[in-house]
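Below is one structure, written out as structure tokens; comments come after it.
For this depiction, one protein chain was excluded, whereas all remaining protein chains were kept in their positions.
Letters A and B name the chains as they come in the text, with residue numbers starting at 1 for each one.
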Amino acid sequence: MARTYSTRRKILTTAAAWGVALLIFFPVLWMILTSFKTEASAVASPPQLFSADWTFENYAEVWSRSDYPRFFWNSVVISIGSTLLGLAIAIPAAWSMAFVPGKRTKDLLMWMLSTKMMPAVGVLIPMYLLFQRLGLFDTKIGLVLALMLMNLPIIVWMLYTYFKEIPGEILEAARMDGASLWNEIVHVLTPMALPGIASTLLLNVILAWNEAFWTITLTTTKAAPLSAFIASFSAPQGLFYAKLSAASTMAIAPILILGWFSQKQLVRGLTFGAVK
Amino acid sequence: MGKITLKQVRKSFGDVAVIPGIDLDIDEGEFVVFVGPSGCGKSTLLRLIAGLEDTTGGVIEIDGKDATQLPPAKRGLAMVFQSYALYPHMSVRKNIAFPLKMAGLPVAEQEKRVANAARILNLTSYLDRRPGQLSGGQRQRVAIGRAIVREPAAFLFDEPLSNLDAALRVSMRQEITELHQTLKTTMIYVTHDQVEAMTMADKIVVLNAGRIEQVGSPLELYHHPANLFVAGFIGSPKMNLIDGAEAAKHGAVTIGIRPEHITVQDGGPWQGVVGLSEHLGSDTFLRVQVDGVGMLTVRAGGEITLRHGDAVALAPQLDKLHRFGTDGKALA
Partner (left out) sequence: MATQSSRIAARIMVAPSVILLFVWMIVPLAMTVWFSFRLYRLLSPDRTGWVGMRNYTWFLNSPDFWLAISNTLLLVGGVLAITIIFGVLIALLLDQPVWGQGPLRILVISPFFVMPPVAASIWENLFMHPQNGMFASLALGLGYQPVLFMEDYPMASVIFIVAWEWLPFATLILLTALQSLSSEQIEAAEIDGAGPFNRFRYIVLPHLTRAITVVVLIQTIFLLGIFGEIFTTTQGGPGSASTTLPYMIYKQAVIAKDIGRAAAGGIIAVILANIVAYFLMRGIGKHLDA
């Protein structure tokens, strides 16, 4: 039974909720607003929420001074490429863990996750040398591989939790119906788990897009994505705020917009299937 | 087509022997029901026949050929699952056509067979719906449709009616029986419900703790239970089982008598007091506490007016008495 609440109470909670939400969102909002100000009004005291002299100047300047489209394209290729490759490797693994669990399945899953706990900095030099030696340094392929491996444990885990919700009888029915393992996965499992796979895809694209250690240390120019683009802007003092804000907005806007549109799917994915 | 033979089939999970060794012949065209309490190994046995589990030992022959090592798809069997196991992302048409598509049949042939199955099962107007839009009974029929289009050597049913409500269960029971009469294909049906077993089977296999207690036609089992387990399991309400002095009088450790073989009769040898009387209209079932015998269930006529606390005299039909020895086996 749904309960009825007084309108008064609803107004109060609504006001409180919006207050808190705006507070959390404010830094992002402030960054976007600042990106449209002149450098002078960006540092004006007291701060101006809206300034009179709205300008697109900052964007124009960031655009002309750097090769934004190349960084953007690299980010797209690396984040989507690494996630798709990760899914291709993780789907069979998750199938195995969910439908043919053994005594060691849980340990295996936990081991996979624990590989993520190794501090990346600890293996920076070996990784750098390896990438140089293998010709992967500053290549998109190299970053696709690195980020795929970084996120693989998360992808496997998420898929595993989604697959576990699918009744095994359906896969057995497919087996009785003459489906090979390939057909079982392609025609039955994957379509049934599509919402889960979509959430996994989204979350990992975001994680890969926002990765800012390997993407910066293992690239120089050719394969550098937006995280490296923004790092190159991070020595600003004082008079540089508006342009910094514009560059920052440009770096996060694509994923922010994607995230807003897919928010429902994403929240489901964020819970890692562990919260029903 | 459709003769299945099990020779010393065994199954263990780790150290636990779920099925210690079963021999069974299923003839072509037979409707065989595996019945037993939950955990008796009946579903495991069905899954062994289907190939969804490996046997630990023994041989499964289908139509004279050793199928023990064959994968499920190669055994020529179709299965209807308890949860129906329909593919939720496919229309009814695609669900039914799926095994044909997997077998690589030409599309025209697929359509012909799907149409035919849909006609038999009254599904023609639902072909473009998704399973989620169907009622329980309709889903059940789709699952059966998916099984029959393959024209299998035998159908395997794993408690297919247990998710349906009581009324639907009765009508689906009849539909499956009719389907068997039309198709004349071997069917193996697993259930824990002895009413389903009695009404549908040509041959009932009663299982308990992974062993076969008795195999026979429904009436054979009813009239000549081989042991106490079958005697207690088959029949509703249950057979009255009496031991002690009353049984000793008949030269047995335990005697059994079905409720319909006891009559309410003035001057009967058993004096008792009515505990409960259930009026079903056509019949009345009395629970009677009889001195020196115990609580007995008695079937009486629908018009009887005995109530709680009334004294009553009962007379068993001695020629219908079942006698069991120390090992629980029926005495000749």
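As a convention for this text, a contact is a pair of C-beta atoms (placed from the backbone, for glycine too) under 8 Å apart; a residue touches a chain by one contact, two chains touch by 3 or more.
Predicted, not measured: the structure shown is a model, and the values here were computed from it.
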| item | value |
| --- | --- |
| Omitted-chain contact residue, chosen from A:A16, A:A60 or A:V186 | A:A16 |
| Contact footprint on subunit B, counting only the chain that is left out | 51-54, 71 |
| Contact footprint on subunit A, counting only the chain that is left out | 1-3, 5, 10, 13-14, 16-18, 20-22, 24-25, 27-28, 30-31, 34, 43, 45-47, 89-90, 92-93, 95-97, 99-100, 102, 106, 108, 110, 112-127, 129-130, 149, 152-153, 156, 160-161, 164, 168, 181, 206, 209-210, 212-213, 226-227, 230-231, 233-234, 236, 238, 241, 244-245, 248, 251-252, 255-256, 259-260, 263, 266-268, 270-276 |
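The rule we apply is simple: only the chains that are shown with their structure count from here on.
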| item | value |
| --- | --- |
| Length of the line joining the C-alpha centres of subunit A and subunit B, rounded to whole Å | 54 |
| Touch list for subunit A against partner subunit B, complex | 167, 169-170, 172-180, 183, 187-188, 191-192, 194 |
| Residues of subunit B touching subunit A in the complex | 50, 52, 71-73, 77-79, 81-83, 85-90, 98-99, 102-103, 146, 150 |
